[in-house]
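Note that one protein chain of the assembly has been removed; the remaining protein chains are unaltered in position.
After this line comes chain A, so read on.
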Amino acid sequence: MTVRIDQTGCIGAGQCVLAAPDVFDQSDDDGLGIVLIAEPSADLLPGVRDAVDRCPAQVVTLEE
């Protein structure tokens, strides 16, 4: 299970941070989403799936 953000489309909305604060953050330089834990443990997956769904730019992916 690998989490990715395609930063080219990211608008820095921070929905991923709200959905899974342990897995995502926003870069201090440009506000874009960053992945803190690329291979999250099972207990973090519901939050990650929520982020995939909520990301307005649809750039968060979870490869299962």
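Convention: a residue touches a chain if its C-beta (ideal position, glycine included) is under 8 Å from a C-beta of that chain, and two chains touch if they have at least 3 such contacts; residues count from 1.
The definition used in the following text is that contacts and distances are computed from a predicted model.
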item	value
Options "Cytochrome P450", "Branched-chain amino acid ABC transporter permease", "Xanthine dehydrogenase family protein subunit M" or "NADH-quinone oxidoreductase subunit B": UniProt name of the undisplayed chain	"Cytochrome P450"
Residue of A:L32, A:L45 or A:L62 touching the missing chain in the full complex	A:L32
Residue numbers in chain A that touch the chain omitted from display	9, 11-14, 17-18, 25-26, 29-32, 50, 53-54, 56-58
